[in-house]
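Below: one structure, written as structure tokens.
Only one protein chain is missing from this complex, and each of the others stays in its spot.
Going by the order they are written in, the chains are A and B; count residues from 1 in each one.
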Amino acid sequence: MSRNMHADMAAVDGRRRINMDKLMTVICFILLFIIVIIPIFMIIYNAFFFEGKFELDMFVTQLTDSKNLAAMWNTLKIALFATVFGTIMGVFYAWLLGRSDIPCKGLMRALFSIPYMFPPFLGAMAWDLLLNGRSGYLNRFLVSTFGLNGMPFNINSIAGIVFVEVSYYFPFVFMQVVSALERMDPTLEECARIAGAKQSTVIWKITLPLVKPAISAGALLILTTSLAHFGVPSILGYAQGIYTLPTRIYAVIYNSGGSFDGIRQGAALSVMLVVVVAIALVLQKKILSTGNYDIIKGKSMRPTLIKLRAAKYPLLLVAVFTLVLIVVVPLVMIVLISFIKAYGLPLKPGNFTTAQYVKVFKASGTMDSIRNSLFVSITAGVVCMFLGTLVAYVVQKIRPKGKEALEVISVLPYSIPGTVLSIGVILAWSGSLGIKLYNTIWIILVAYMARYLSFSMKTSSAALLQVHSSLEEAARVCGASHTESLSDVTLPLIRPAMVSGFFLIFLPAMREVTTSILLYGPYTRTLGVQIYSLRDAGMIPQAAALATVAIGIIMLLNAIVTQITKDKKGV
Amino acid sequence: MANVRFENITIKYGNHCVLKDFSLVVDSGQIMCLVGPSGCGKTTLVRALLGLNKPETGSIYVGDRCLYDAKKRVNVAAEKRNIGIVFQDYAVWPHMTVIENVSYPLKKQRRPKDEIKRRAMHALEQVHMVEYANHLPSQLSGGQQQRVAIARALVTDSDVVVMDEPITNLDAKLREEMLLEIRMIQKRLGATILYITHDQQSALQLCDKMAIMQQDGSLCQYGTDEDIIMRPANRFTFEFIGVSNFIPIVREGKELCLDCGEKIPYTANLPADCEGKEMGVRLNDVVFDRDSVLKAEVTSRIFLGSEYNYFLKLGGREIRVQQSMLDARTFGTVAEGEKVGIRFLNPHFYDRKEAAQ
Partner (left out) sequence: MADQIILRNVTKRFTTKTLGDIVAVDNFNLNVREGECFSFLGPSGCGKSTTLRMIAGFEDLTEGEIELCGRLVSSKKKNLYVPPEERGLGMVFQAFAVWPHMNVYENVAFPLRIQKINKTDIDKRVREALKHTSLTGLENVFPGDLSGGQQQRIALARAIVTNPKVMLLDEPLSNLDPKLRETMRFEIKALQRKFNFTIIFVTHDQSEAMAISDRMMVCDMGKIMQIDTPENLYNKPCNRFVHNFLGESTFISVIVKDGKVYAKGDMTQPLDLAIPQDAAQEMVVATRPNEIALTGVSDGGYKTHIEKRIFLTDRTEYLVPVGEQVVKIQTPHRVHFAEGEACCVRFLEPMWYPADDGKADQERARRQLV
């Protein structure tokens, strides 16, 4: 019906309206073509074509290279283990906080979402400091306390990488499942009780199967993110020669000194990575489509909480321990190291100083990096906010032919690993098409826009769906022209969604490292890149100092966002 | 105030013809209820009146003013038609307060500020919402939101107010109250109201005139409530307007019989030309009569407060009966299992429906 109604409106407004709609649609297609399609095309083209000729040799060489195969194997292993453990952990804590009577729920939920905003590569840094196989602080402490022969832990291993990724990625599952559990109709469980099933049977036979779609959605999010992840394996793996596909791509390009040949090799590897991710995505579609049912029915009722009785405090202890391990320990470690005189000195009061902060801010590039990050994040946020809303409006309200394509194109870059996207952007905007943005801040901006466009598109889309066509029509009938009905009714109604779309882009962009690590030039380091290179250059306490500053900024911004969204709730 | 005339309207969606050559007049200063099953095209018609869609042929007039004419190529823009509308889902703007919602149409007419304020408050008075003027719609109940929508439709003294299923989302008691209120407001202002609904009950409670539309988009009856109930034009109207018993009539030798599994002779009470037809009788037109030749057995009796409902077995056929309290008082009630004589008042005879239906 609404389709018809829209056709109505177009017919009624005659030429004027059709032109305005067409204009918006054409703008959408052109912008998306430039931002998204060109880079993706360039990767595929360069992986298989050389100087205009089809050439498979390079691709085959890369595919059969034992180092690359090892990297692929590592990528798969890490992603698989991270997914399995992350899912188990996420589901367990979701159930504990969503359905049991464990105390301090509100506080714990807030703490459990911290890893969500905390950049994983900073966590990796912290754990490297603690459990480095040769010099980790905790390792040395354990050796000296218990008189051990060797270091008890080694974070620079596949297991270590998996551990750190799990602790940052389990919230994907946790948040999905908690909200599914909360919205689930409690009578679904109650009637199983009436049917004679014990509480434990109900959990296994009813609750878990019902939240399975949420679990698998979260699990596959972990899988795809881990497959494409750069930060953690690069920090923990390099030293031991453990490579994954994203770090391998970086290494290939880095070692070749940014030569075209290196980039082409990177493009070939990218195709491999994209294939792996694509398989995961297909898997996701398959699993989700078979079991997507509506479990949110009936009147809202507080679900009956399951009494843990004797297990209550032990479980609370486990939860608190987990929180300390994944949230508090890395945070404290980074802050402590940032105050140490030199890396390796014991953590004693006499060894503390604020000199690292002075040094890091005196160092060339630090202030620039903060400025760059702010500039790129804000610009990408603002541009995407409008562009995403435009795409959403075209898709939801104008509904031209090919709107599905529009939707897919705008979401596509997010499914593509950041490393791969960077290579595409390099290939597209390094002069081969007549535009040379390499080594400027603009190339990072273009990459961010492609990467984050889907965020604002999705939030605006959801908001526009809520704006029923009758609201706009009521304005028309009340005497408003079409443009007036847009500016008086539609835009004000989706403004909160646009603002939250901005922050959804701004916050992750501030801490981004995967994309910018391949794109930065001498004067265009971002905050993430600056921390990464300080650490790479062995200036660990300085890196920690800057990381502390970065964490401070992120937390501050998050607090501001929460405050703003709280105010908006009344609307 | 003015009347509304639809003349020979045809509207198509793609190849699907929703309305074909449709004509209808809404008298000035009256409430006209346009009733039909969902999907019959009544909303499409109203959208054409509002200027939200464009008919292929025909013309639409409000009073002497031509809003649309396919031949003369007249098509007044939606925002210039001066018609009030109340939608089913209220369509009050959630980001504006009640008073802002109601003032909006006046603002768009660029009226002076003090006039806007005065007229908006007056409209709110009409719907008893003055004390909520500064509330946001999210702080109001469904019924209150609908009052705001009504005030917004009335505020510009529109020539015509269209109401598209305005009470469907409200609960039963509130629905009745709102109907009464719409009626009273209409009387006070003398507005012309075109009221769209699929619910014949509420239409009957509200209307001066009623128009019934069939599934295929054609108008099947137009008249007063009494016309439509007492003299339904066809089987569609008869069935649409209330629940009935249907009994096929067959001929057995010389006798006309009711086909109830077994054939019951009933010639004396049937017109001669009804062979092969079906007799439709309303539930409240089946009355108990000890002297009747038709004897039925009571299978269940349900007390519903204002009436009794019975299920009877007449031969092999189930007959439903509604007995008003008045009749229950004069005749008395019958118990389950009892045999009782019945008589049919006001029977209507229609052709049999196809087997498929």
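Methods note: contacts are C-beta pairs under 8 Å (C-beta built on N, C-alpha and C of every residue); 3 or more make two chains touch, one makes a residue touch a chain.
This structure is a prediction, so every number in the text was calculated from the model and none was measured.
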item	value
From B:Ile167, B:Ile241 or B:Met279, residue that would touch the chain that is not displayed	B:Ile241
Among A:Leu188, A:Leu283, A:Leu374 or A:Ala462, the residue in touch with the chain that has been omitted	A:Leu188
Residue among A:Lys198, A:Lys286, A:Lys341 or A:Arg371 that touches the chain left out of view	A:Lys198
Residues in chain A touching the chain absent from view	185, 187-188, 190-198, 201, 205-206, 209-210, 212, 291, 293-295, 297-299, 304
Residues of chain B (touch criterion as defined above) contacting the omitted chain	183, 200-201, 204-205, 224-226, 229-230, 241-242, 282-284, 302-306, 309, 322, 324-327
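Following the convention adopted for this analysis, only the chains that are shown with their structure count from here on.
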item	value
List of chain B residues in touch with chain A within their complex	13, 47, 50-54, 75, 77-85, 87, 89, 91-95, 104-105, 108-109, 136, 138, 149, 152, 156
Touching residues on chain A, where the partner in the complex is chain B	4-5, 7-9, 11-12, 14, 468, 470-471, 473-481, 484, 488-489, 492-493, 570-571
